[in-house]
Structure formats: structure tokens, C-alpha cells
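Have a look at the structure that comes next, please.
All protein chains but one are shown in place.
Think of it as A, B and C in the order they're written, each chain with its own count starting at 1.
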Amino acid sequence: MNDTPSAGTLAVAMVGHAFMGAAHSQAWRTAPRFFDLPLDPTMSVLCGRDAGRAAAAASRLGWAESATDWRSVITRDDVDLVDICTPGDSHAEIAVAALDAGKHVLCEKPLANTVAEAEQMAEAAERARAAGVRAMVGFTYRRVPAIAFARQLVAEGRIGEVRHVRAQYLQDWIADPEAPHSWRLDKERAGSGALGDIGAHIVDLTQFITQDRITEVSGQLVTFVKERPVAAEHSGLSGTAGRAGETAPVTVDDAAVFLAKFTGGAVGVFEATRFATGRKNAIRIEINGSAGSLAFDFEDMNVLHLYDATEPDETAGFKRILVTESTHPYVAAWWPPGHGLGYEHGFTHQVVDLVTAIAEGTDPAPTFADGLQVQRVLAAVETSSDTRLWQEIPA
Amino acid sequence: MNDTPSAGTLAVAMVGHAFMGAAHSQAWRTAPRFFDLPLDPTMSVLCGRDAGRAAAAASRLGWAESATDWRSVITRDDVDLVDICTPGDSHAEIAVAALDAGKHVLCEKPLANTVAEAEQMAEAAERARAAGVRAMVGFTYRRVPAIAFARQLVAEGRIGEVRHVRAQYLQDWIADPEAPHSWRLDKERAGSGALGDIGAHIVDLTQFITQDRITEVSGQLVTFVKERPVAAEHSGLSGTAGRAGETAPVTVDDAAVFLAKFTGGAVGVFEATRFATGRKNAIRIEINGSAGSLAFDFEDMNVLHLYDATEPDETAGFKRILVTESTHPYVAAWWPPGHGLGYEHGFTHQVVDLVTAIAEGTDPAPTFADGLQVQRVLAAVETSSDTRLWQEIPA
Amino acid sequence: MNDTPSAGTLAVAMVGHAFMGAAHSQAWRTAPRFFDLPLDPTMSVLCGRDAGRAAAAASRLGWAESATDWRSVITRDDVDLVDICTPGDSHAEIAVAALDAGKHVLCEKPLANTVAEAEQMAEAAERARAAGVRAMVGFTYRRVPAIAFARQLVAEGRIGEVRHVRAQYLQDWIADPEAPHSWRLDKERAGSGALGDIGAHIVDLTQFITQDRITEVSGQLVTFVKERPVAAEHSGLSGTAGRAGETAPVTVDDAAVFLAKFTGGAVGVFEATRFATGRKNAIRIEINGSAGSLAFDFEDMNVLHLYDATEPDETAGFKRILVTESTHPYVAAWWPPGHGLGYEHGFTHQVVDLVTAIAEGTDPAPTFADGLQVQRVLAAVETSSDTRLWQEIPA
Partner (left out) sequence: MNDTPSAGTLAVAMVGHAFMGAAHSQAWRTAPRFFDLPLDPTMSVLCGRDAGRAAAAASRLGWAESATDWRSVITRDDVDLVDICTPGDSHAEIAVAALDAGKHVLCEKPLANTVAEAEQMAEAAERARAAGVRAMVGFTYRRVPAIAFARQLVAEGRIGEVRHVRAQYLQDWIADPEAPHSWRLDKERAGSGALGDIGAHIVDLTQFITQDRITEVSGQLVTFVKERPVAAEHSGLSGTAGRAGETAPVTVDDAAVFLAKFTGGAVGVFEATRFATGRKNAIRIEINGSAGSLAFDFEDMNVLHLYDATEPDETAGFKRILVTESTHPYVAAWWPPGHGLGYEHGFTHQVVDLVTAIAEGTDPAPTFADGLQVQRVLAAVETSSDTRLWQEIPA
């Protein structure tokens, strides 16, 4: 069991130090500077496979020390929380071990590469929970103020009964057939392609905003470019079964599209792709309810559009709300109205919510059970794409 | 057989004089004023069921005379073309009779309420074609300059190989459960709901722009509000089986969503609804290709957004093109750059294209065969919704 | 004196048949088809300098006959109204003669090329008024529904006390130094450049929307390109003092910028230019009041943005109102919500308002006195540019 640290500190070990490691580090460094946290997080140790690179990263990112063996790190007495920023194929092993060792866990999304692994993780989290140990999955986009505010408006009934959910996560980084192969295009390592990498986010976000669950899906996975050149720098590191100058097969989806039904009767349309030329990180969500609508696009992340259908026709219209007022979620800690936040602020808010939950002894959301449910939706999309039939999501 | 009129005139009879009749009349009146037409259309006779209302409409809309019996009108020697603006359940009968009588036909969309009717019409058009008689279905949105320009850009290869088609037709006029029943909500009269009324447009438009065909679909129809109050003024006229103060069942779809595959390998996501609160007539189409992307929204109809993926990253971005230059389709006939067109201009362009095709002895597009193919896509969506399986579109 | 025609008709003679003539003709043809007019306008005679071209234009634009001598036309017994669509240097002569002959007059803007001429015209209008003869100046942009609605909102107090007026009329058609010379760049013919041609519109529109008057200005006129090539086709027609291959001096302003004070205490910033590369016909108006704000851009003419400062901060935002509801000015006559109007609809609405005023015996706005006041503002801007001092506008 993990006692809440007597001295009011929370010692963090982070595993992995690539893109997500940089974002999480910025969050651990920044959260205490802008928010009054009930516990003081200390950036104790960063863990990476290569000793030299881990040490350099620890220094640059602000961690007190570095290590290479995550197994020994997670059992250290002076570690209270394990922050997992590795690729998805190692999440289950690390998270289960950390939870069983009595450490709180923050695990990057997707929770795992398979439903089976995600189930093990959810079970481990449930076991740990009885001992006061907390587990959270890192769907950080929930913490963009405009998204958190959207959920609040739905909860307040501002758009009435939800009827349509329209969600797209559009990128274009491999739209060029000559873009090189990488581990993200290899099913062994990545689990899936656009579906798990970015489709997972819009499944989570739409369920989060509507507080509703997807019950059935009909989907289609597509791989537009089936072979890609192996880049020199990647031929070893990426584990790709090929050498520079050769090509390697793409074994994951380039894009995933699916229809969905929600418990509350809404119908959803989802699309995740790495081939939407010109869209860089366009998370676009529109929700139409009986009393109004909401629209969001991450490429303009400080804005939420709200339509109030109860207004007279004459003056009704989508309002462009700058979600930068002190009354908006998370915003009071930052800047005056109109001074927008950026991508990494969601990670800082995640730290705030996690630390607060740990201190208060409550479950931080999204839980591993929430992450498992997202995984089940993704698995159903894949099955549906194979069987050409709608698939139900197990409750 | 219909000889091209010696005097260079084209005598038109229009059947129906509601919303579409007003739009078509404005087009017949206006086309010769802005375009050099190879034939001079004369607005000869307007046909409606009620003599008094037909006469009043003829006077207001600019038709030389009025009539009540379409059967006698379409056989008149002094009629060259029949313009059908009635509800879908009468299209087949009128169109087939007119074509068989040797009259050119312009028929409002959807071509018919059923595939069987549409097949009869396409066959009649094919028979008539041999005799130089032309048939065209009124998918007017093709003639919005930005849409016609989008097709041109795709044809020129400006966006490369098409990978994603994303199309929505969003309205909200019955989002309120208290909105009254009408014939459009009655399957007998209307054939289908959002699917045929507005979904038909985005099926046609996306195939038109991409010059590609939908081969398979998986869809879902939804009826959110299953009973609606019968309005006093409609209880007789609308044929609704109910009286004011009672409710009548809604027997068509409120919304239709579907996935689609295109012959060229693209994957499509479609949505047509009358429940998207705040969206009034939002025909939104985005197409992502290997070399670029296009985006359009009818609520800003004079604009086309174009992304060129071959530009350097640094300066690449979606261009907001005002489609009001004299080099854009149809625009040279109108106003200087920046002076936008409106909804009814598409109808005027339709008259221009139809009259030109008749004079030149070529087939005006979209043909009845095109209309039939759209109908088959819609039917496949319905079947798919029932069977929960993907459906192929017969070639 | 002009008796309201006993037969309920209003015979119109139009002088000039270029760009404005085409727009006015479309309006005269269309207004009775969509609106219930209290008088029935007849398009009697079109007058142009060249007999052949006038006859061709009359035929194409729908006028019963053509003529070449405006002096004889305006005294014909069978003419009730003279519609003046010629360049500004002939407005005064034609309008005064027509009014003195007892004909109603619709005169294109700007009212005249000089304040002195505008004064004569306003005096003639005042004399004629006593005899029931009406005069109106054609600031048609007032009749764009979003603009008329903006005025209504201000009048209802929806934005409180007006504090800021921000208005731009941006075009780019001569941004290229090689664009050829034309009569519009010749002070003799055009009076002024961007200032009178397009600046006049934003002076009128902002005063119309706010119901307030400009009292003082400080301005600057600029001519960026001082010589332009004489185009072959223009060397005679345009009266340019040069031949093809030569250049001719630009004697008007390319751009005009000015500050303004309004009677109500608001401060204004105005800009009119033909050198704003990429802006085609961008009439952009933003008005900030103590209780809210309005924003409009003609390049998206069916939209008005409204901010309500009395809302809670949390949900306050600029609303994008589609001004296409039947409750919006002029819209009920046209199409369903979301089916936008275009540039020429403002001219149709102008006909409606003018014919209604004539039938009702009231003054159609804007009157010649209104046109004169705009002229005085423009003249003050010019004087200010010369003197480098603020200038007051005579009341």
C-alpha cells in the first residue's frame, strides 16, 4: 500500500523520454508554478533503455537522476508514482508491475495494444485501488479548457438531448507514399495505426463530453500505401524488417472510419486518418443536441463554438467563445482573457488533476477501466472491418 | 421525335409551382439576360392541380398561361420541354409520359422515390435519346461555381489521387419535436426522409467532383422523433392520417449516416440530417487527395478552400479562394470579383447547360442514368441499415 | 407634378447600360416576381449614347424600347421614373432635369462628383418633393439583409451606445502598376478615386447602421501609382489623353484613409483602397458599443456577427448569424434558411423600397439630402488631406 507521503511530496519516476516524455516533464515542472497543488511532486528519476541518452534527457528535462532498468526503479521506496511514456506494447507489463508494487500510475494512451492487455491492466488497477493506489490513463485532450467546458455545458443541459456526434482526427504526416517506414506502421509494435493512435482520442473525447457510451460500431480500416521505404536511420532502431534502400510492409491502418451508436440514442460518425493533406492535428468534434450544438477544432484550440437553439431565430447563431476567461476550466491559473494556451497545457492540467485525486483519495479520471472500454471500441471497429457487420461493445 | 425548333425557341411547360417552381421560374426568366443562349426559352405554360392557384402562380412567376391537366399539357405541339417540379412520387409518371411524347425533360431530384421507378425513367430517357430527346435531373448544386471549380481542379490532377471523401448535408428544421408533421415525413409521399431529400445531393456532388463512383455502403437510418403533431392547416392537404390536435407517425428517417467505398480506392463518410441544430443548409464537402485537398460549405457558397500539398511546408495552407473571378465556371456572365452569387444562380446555370446541350444535340448531365445510380446508392444505404451489413451498388 | 399612375403602373426609363445598368435591370425584372409591389413597374425605355448598343442592351436586359437622347426621354408623358446609371459627372444634369420634369428619380451613387452639384440636386429634390415627386440615391448595400438587420439591432439598443466604428472597403483591381488607365482614374470624369467610388459606401453604411452622423474628419489620400499605360481599346472611349503604348497620369486617389468623429461620441476609422491585394470587394464594418458589437464582411454577405456584452463571460462570444431567416429584412420573399442571397439582391430590394415609398407618398431613403451629406464628408476628407488639419462637416 502507498501511504500518502507524510511530508506532502510525491516522488515521480518517468519511463520513456521521447515526445511524450518531454511533454510530461514540462507538466511536472510547470504545474506547481501555476496551481496550488495539495502535494509537491518531485521529479526523481527518468528511466530509459540507453544509459547515456537517459542521462542526457534527465538533465535536459529536469529529472534528478536517470536509470535504465524500469523494474528496479518501480520498486524503489523513494518512488511514489510511475509515469509511463513508452510505446504501447510495453504499457501492460510496466503498469501492472508498478501498481502491484504499490505505486500510483499515470499511463500514456492508448492503454495497451490489445484488449487482453488492457483487461489485465484494469484488473491490476482495481486491485491496487483497494489499497489506495491510483491509476490514470493519459487522454490529455480532455484537459484542453474548451473540451472540459464543452462537457460542462452538456452536463448542464445546454444542448439538450444529444443526437449527433461528428468526430474527426485528421493528420497528414504520411500522406506522401515516400514518407519512410517507422515502428508506428508496424502492427507488432504499434498495435494499430491511425485507429489506436489518434482514433482512440476521439472515442474518449466524445464519450467524455457527452457522458455517454458507444454501444455498437460499423467500421472500415484502410491502408492506402502498403509498402514504404526503409530509412537509413531507422533500419535498426525501428525494428523494421528491412534495410535502407528496401521497402517494408505497412501492417497497420492508414485511416479508420466508423459509424457508432450511443447508449443515449445519438448516432456518431468517426474518422481518424494520417492522409488528410493539409490537416496537421485537426481534432474536430461537433455535437448536435435537441437544444443546441457544440463545435471544436484543435487547430483553433482556445475556441468553442456554441449554438443555443432556444434563442429566437433572428439572433441565433454559433457563438465563437474564446475559452480564456477565469471562469473557464483551468484558466484562472494562467493569463488574462484572450491570452491563449497551447498544446502542452493539457499535460499540466493532467498533473493537477492526478495529484489532486491522489491527495484527496479519489479516482482520477480517466481510469484504466475507461481506457479498457476505449480499447474495446477500437477492437470492435477492427472486427467490424473484417466481418463487414456491426459489432456490439461488451458492457 | 423532337426537332430542334426552327425559330430557335424552346417552349417550356412547368409542372408544379411550389418552392422548386419558384426557383426554376427565376432561372428561365434570368438565364437569357446574362448568358448568350443558343435557343430562346419561352415560358409557355405552368401546370398545377388547382386552377386558381395555378393561374395566380403563372402570373406571378411569369408564365404565359396556366393549366391543370399535365397529361394534356405534355402532348401539346407548342411545348418543347417539360420541367417537373412536383414531389417525387409523381416524377416517374410525368417524366416517362413526356419523354414518350417526344418532349425534353428536366426533372427535379430525387429522380424518383424508388429504384424501380428510376429504372423506368432511365429506360424512357434512353429510348428518347435515340430520337434526339434529352433528359436531365436537377442536381443544381453542381452548378454552384465553387463546386464546378472543385471538379475542374480534381480533373486537372490538382489534388492527386482521392483518398478521403467527407460529406455532410446538415439542416435543423425539425430538430424541435413539436415541429408539425408534413408530407415530407410520410414514406408514401416522400419515399424517404433526410436520405433522399438531402443525402441524394451529397451522393451526387461527391461523385461529380471526384468523377468516381460509390461501390459499397454501410449505413444507418435514424428517426429521433417518431410522432409529430398534425398542424391544422395540413390535416387535409398533406394527406396525413390525422387531425389537428392529434399526432401522426413519422415514417421516414430523420437522419442518415453511411460509410462508402469508391471505385478509385477512396473511403467516404456521409451524413444527412434535419437535426443538426444551428446548421441551416450546410452542405459541407472535404476531399483529401495525395497531392492536396478541397473543402466547401454551402453556408459560404462563394468560397472554395484548396490545399496544395506540393508547396513547401513553410507556406502551405488552405487557400480561401473567392470563386468570383471571370475565369471561374459561370462567373464571367455575372459581376466583378468579390460580388458573390446566391442560391438561385445554380438554377440559372442549369438552364444554361440544359439549353446548350439541347441545341448542340449532346446529353445534358446529370442524365437519368446518373439519377438512377444515385437512387441505387440510397437504396443500398437503406438495405444496409436493415441488414447491418455492407451493401454493394449494382453497376 | 407626377400623379401616382391610375392604372397602378410605374413606367421606368433607365439612362446608361453598363455594369450598373445590368444590375438595375435585373432588379426591375425580378422585384415584382418575389415581392407584392403596390405599383407595377414597366421597363419602358433604355437610353444610351450609341443607338446600336442601346438597342442591343434593351433587348438583352428586357426594356421595351431604346433611345439615345436622354433629354427627350425624361419628358415623355409615358415615363414616370428615371433611373440614372451613368458615370457621376452627368448625374446632376440628368437628375435635376428629370425632377424638374416631374419624374421620380433613382440616381446611382455617388450622388455627384462635387458638393456644388450635389447641392443643386438636393435642392431640385426638395422642390420636386413638394409636388409629390420622389428622389433616391442608390446606396444599395443598405439593402443587404445583414446590413439592414445590423441597423435594426442598433436601433433596438442591442449594442448600447456606439463607441467605435471601424470600416474598410478593400479592393485590389489596380494593385498591379501595369493595370491600364481608365476613366475611373481621371479626376475630370470620376471626381475622385477610391474615396468617392467605394469610400462613399462605407460613409453611408456606417451612418445608416448607427443612425449617427460624421461631424469631423482627418484624412489622407494616396496615389501609389502615378502613371499607367493607356490600353488600346480605351484610348478613344475612355477619353484618356494618351494613346496605346503611352502612359497617362492618374489624377485621383488610389486609397483614402481617415479618422472620424460622430455626433454621438463614437470615433471612426475608415479606409478605402484599390490596392489591398487579395481583397476583392471586402466591405468590412465593425461597430463596438457599450452593450455589444457587430461585425460584417461583404465577402461573406449573408452573415452578421453579433456580440452581446450582457451575457455571462463564460458563454459570451461573437455569434455568426446567418441572415437568412424569414424574420430578417427582405428575406421572407426569397428562400428557406441557409439559402443565401447574392450581390444583385440589394438592387431588387432597392426597387421594392422605392416603389413602396412612391406608392405610399413617403420619402425613400437615402434621399438626395443624405447623398449630399455623404458628399460633404468626402470633400472634407480631401480638404483635410491637403491642409493636414481636421475638418468639420457643415451640418
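Assume a contact is a pair of C-beta atoms (placed from the backbone, for glycine too) under 8 Å apart; a residue touches a chain by one contact, two chains touch by 3 or more.
Since the model is a prediction, treat every value here as computed from it, not as a measurement.
The omitted chain makes contact with just one of the residues A:301, A:355, A:369 or A:393: A:301.
Contact with the undisplayed chain is limited, among B:283, B:322, B:354 or B:378, to B:322.
Interface note for the absent chain: among A:282, A:359 or A:389, the touching residue is A:282. Among A:322, A:354, A:377 or A:393, only A:322 touches the chain that is left out of the view.
Touching the omitted chain from chain C are residues 159, 163-164, 166, 168, 170, 172, 175-177, 218-220, 222, 224, 255, 257-259, 261, 265, 267, 269, 271, 273, 275-279, 286, 288-293, 307, 309, 316-318, 388-390. Although one chain is not displayed, chain A still touches it through residues 19, 22-23, 25-26, 29-30, 33-34, 60-62, 171, 173, 279-282, 298-303, 322, 324, 334-345.
Panel shows chain B; residues 149, 153, 305-306, 312-322, 325, 327-328, 337 of it touch the chain omitted from the view.
One rule holds in what follows: only the chains that are shown with their structure count from here on.
Using mean Cα coordinates as chain centres, the one most removed from chain B is A. Chain A and chain B have Cα centroids separated by 42 Å. The distance from the centre of chain A to the centre of chain C, with each centre set as the mean of the Cα atoms, comes to 55 Å.
Rounded to whole angstrom units, the spacing between the C-alpha centres of chain B and chain C is 36. Residue positions of chain C with contacts to 2 or more other chains are 322, 337.
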